[in-house]
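What follows is a structure written as structure tokens; I'll ask about it next.
Apart from one protein chain that is not included, each protein chain of the complex appears where it belongs.
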Amino acid sequence: MADTDQPTALDLPQMDPLPEATQSYFDICQDKLGLVPNVLRAYAFDVDKLNAFTALYNDLMLAPSGLSKLEREMIAVVVSSENKCFYCLTAHGQAVRALSGDPILGEQLVMNYRTADLDPKTRTMLDFAVKMTRASAEIEEGDRAALREAGFGERDIWDIASVAAFFNMTNRLASATDMRPNDEYHAQSR
Amino acid sequence: MADTDQPTALDLPQMDPLPEATQSYFDICQDKLGLVPNVLRAYAFDVDKLNAFTALYNDLMLAPSGLSKLEREMIAVVVSSENKCFYCLTAHGQAVRALSGDPILGEQLVMNYRTADLDPKTRTMLDFAVKMTRASAEIEEGDRAALREAGFGERDIWDIASVAAFFNMTNRLASATDMRPNDEYHAQSR
Amino acid sequence: MADTDQPTALDLPQMDPLPEATQSYFDICQDKLGLVPNVLRAYAFDVDKLNAFTALYNDLMLAPSGLSKLEREMIAVVVSSENKCFYCLTAHGQAVRALSGDPILGEQLVMNYRTADLDPKTRTMLDFAVKMTRASAEIEEGDRAALREAGFGERDIWDIASVAAFFNMTNRLASATDMRPNDEYHAQSR
Amino acid sequence: MADTDQPTALDLPQMDPLPEATQSYFDICQDKLGLVPNVLRAYAFDVDKLNAFTALYNDLMLAPSGLSKLEREMIAVVVSSENKCFYCLTAHGQAVRALSGDPILGEQLVMNYRTADLDPKTRTMLDFAVKMTRASAEIEEGDRAALREAGFGERDIWDIASVAAFFNMTNRLASATDMRPNDEYHAQSR
Amino acid sequence: MADTDQPTALDLPQMDPLPEATQSYFDICQDKLGLVPNVLRAYAFDVDKLNAFTALYNDLMLAPSGLSKLEREMIAVVVSSENKCFYCLTAHGQAVRALSGDPILGEQLVMNYRTADLDPKTRTMLDFAVKMTRASAEIEEGDRAALREAGFGERDIWDIASVAAFFNMTNRLASATDMRPNDEYHAQSR
Partner (left out) sequence: MADTDQPTALDLPQMDPLPEATQSYFDICQDKLGLVPNVLRAYAFDVDKLNAFTALYNDLMLAPSGLSKLEREMIAVVVSSENKCFYCLTAHGQAVRALSGDPILGEQLVMNYRTADLDPKTRTMLDFAVKMTRASAEIEEGDRAALREAGFGERDIWDIASVAAFFNMTNRLASATDMRPNDEYHAQSR
């Protein structure tokens, strides 16, 4: 397990001092979220890596999309549940609780999304994300057709696929480096 | 299967005209590689998504690292073999053939990396990448210790983990959208 | 999903009135826990089935044993995490939070027990429970020897095996009938 | 392997003398079956554990139910085949041979139940039991609906689920402790 | 299921009359075994296919080898247990019972070979056969080294590998065509 001084099991000290833009970004996180997410601290040993990660993250999770922020967080959690990623389940489980105002929904997506009372469109979206996680090589036209029949457009399908793919990346980076979520998440939005 | 006019099965037309910087970047690809990789064409419906992807790709695969470009491409291929991703096996299998000057090595990594005659350090690196792909939740300190004993440093471990994680993302995005590799790769460096 | 009137998806009405001893038992639950666990309500269509279940449950989880109540609850949660059982993760995750006074430990066992900072004896116990869950046919003398070397006695091994086996039963009954945990568990001991 | 003096690999000596009620029960087994099943001998180190186990076993396998005793034994065998439990395949394979009068049916359920010539209702029941064993978290309303369409009632579904769940418990306890079936079963009802 | 007139689910009538050499071979089977194995009847629609199969079978299972006939039959059964092949488990389970004079050994290899009381050399042989069946791509020099350390020579390793590979073929052909074992096997050598 990572010791308390570091966000991962790797000894990669944070840039010191942080570049000005990074420090501003971290300050904004602290103000808005009450914490700097450890994933950002983990990347903060290298400014280019940090910036590349945050640019992709922000485009996928925060930029305009046919998918709501809650839908994107729901994908994050079901993918992370398949991969049993402690970091992402903690951080994005909290996001689902907060955005949905439904703490039990957050728990259901962490534990077994099939127990959640979802509308068919959302369920189709999450089934696609789970198949991408378990057996991406077996996705075929019929799987995309199911998304279209559920009401998703071409760009929506790209976004579903991109978000599900992204958490298959971050889950693995987090588990491979023993990245630790900020303790604050656990008790929030219960 | 995607029809010949599009790089994926999704109907997401390329920006027209391309932004100037994108056009320049594609021109450079055409000059240096003889082709514009279809993954770039696939992202070219949205400039922010394209730029976020290329920034991350270029940082991971081309920026200075303790890992050689060949080592990074080897990770790409063994991860893609686990995930049976046609796009990435084709494009990065070619890269291994070209960078190593050993076409059979490229085939072995596509088919079954355990048949390749690898030095123990490289084998340890690829075993870590495969475990991350198959069972990332089971990676523990002992797995990282094996990398350190093989001679990798902290930053190297981050880079191995980041590259392996990245291809777990791109493999899934490619399979989910039926992304097609450029035909030119198949015959190159044989 | 079960509707709100019933603890499972099966239409098996509760005995009405409850037998006197059952009513007393439910009253005690209400007093001590603030709720009657839905698993008891699910069994309450048949007094013999209810009594057989509670006798076994109480012997395994509450009777004197070389294992503490927390250890038994920890086994319950890691087995239920393998089986992705919403009911048992909810109810026994709460029990771990309450008995340990460590809410994060409860989350770690739900999400991925390998991320928890466990002493080696506890880890050996949980690894045995997980192997029983995933691949019981492959348990051999070496697995029992590992428990003995960690300090467990013959009777302890029986108890570990019995508790892990029991939750492999209840997880499956709960999932097969869509048994729903009481809502109260989710917010407790956070 | 357990030595010949003990029914399991654990050194848990039988109560000596046995409580009077236990001795009577074992005497009845000896009279009616020609043997005391080793699972009872295995539990006989503790009277409460023995009684809890036998009460549950007798309720599930012998009490009145919409399922015949043969149907319950068939579930026992197909679940045990998935889990490759030597004890339960031996004891309950014998029970299927005896109750059905069809020794080949017993073998088919041990080896691969899909080869047996079953009526559709029975096949649906066994498919449900196998899905519960392999992937209980994926059971949903459609699976219960299939049982209802095959002609099973609410209470029957509970009983199918309970029996399948029970053998997922006993298979694991038997394998975890290397519990040995009585030799007599092997040659019976051939 | 195949009807009683045919050894498989395919409508491939036996040559009529059988070629003289085939008829003689079948007569010898009838005399020595009391039956013509259904696998031979299944192939008897084409003399070249029948002869190619029997030549390979006889070389592997009956010709001189460092492996005894019992050892070869033991491999057949453990491979067939992994593949859950009703035909091969029935026919070769009987062969193990007959050749070993130990009916319980036959049952253990059908049900779970890890419960059998095997000498370490035999166990190593069967573990290799099982790994070949489950994950042949992961066999490496260490696996062959384990066979050599157990006392097997180069030719023995070839024979172990060939027999294990052969039953991975026949198991699949039998299951794919619903090939049925002769009823006589079931009660023999009990």
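By written order: A, B, C, D and E. Residues from 1 in each chain.
Here is the rule we use: a contact is a pair of C-beta atoms (placed from the backbone, for glycine too) under 8 Å apart; a residue touches a chain by one contact, two chains touch by 3 or more.
Values in this document were obtained by computation on a predicted structure and should not be read as measured data.
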Displayed partners of the chain not shown (whole complex): A, B, D, E
Contact with the hidden chain (one of E:Met15, E:Leu33 or E:Ala52): E:Ala52
Option touching the unshown chain, where B:Asp11, B:Asp46 or B:Glu107 are the choices: B:Glu107
Per the touch definition above, residue among A:Asp27, A:Glu140 or A:Glu184 touching the missing chain: A:Glu140
Touch list for subunit A against the chain that is not drawn: 137-138, 140
Residues of subunit D (touch criterion as defined above) contacting the omitted chain: 112, 114
Residue ranges of subunit E at the interface with the undisplayed chain: 1, 9-12, 45, 48-49, 51-53, 55-56, 59, 63, 83-85, 128, 132-133, 136-137, 139-141, 143-144, 154-155, 157-158, 161-162, 164-166, 168-173, 175-178
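We take it that only the chains that are shown with their structure count from here on.
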Starting at subunit B, fewest touch steps before arriving at subunit D: 2
Remotest chain, subunit E as reference, centres from CA atoms: A
Superposition rotation for subunit B onto subunit E, Cα-based, multiple of 5°: 120
Interface residue identity across copies subunit C, subunit D - same or different by half: same
Chain whose Cα centroid lies at the greatest distance from that of subunit B: D
Rounded Å distance, subunit A centre to subunit E centre (Cα mean): 51
Shared-contact residues (touching 2 or more other chains) in subunit A: 1, 84-85, 112, 175, 178
Interchain contacts, given as pairs of chains that touch: A-B, A-C, A-D, B-C, B-E, C-D, C-E, D-E
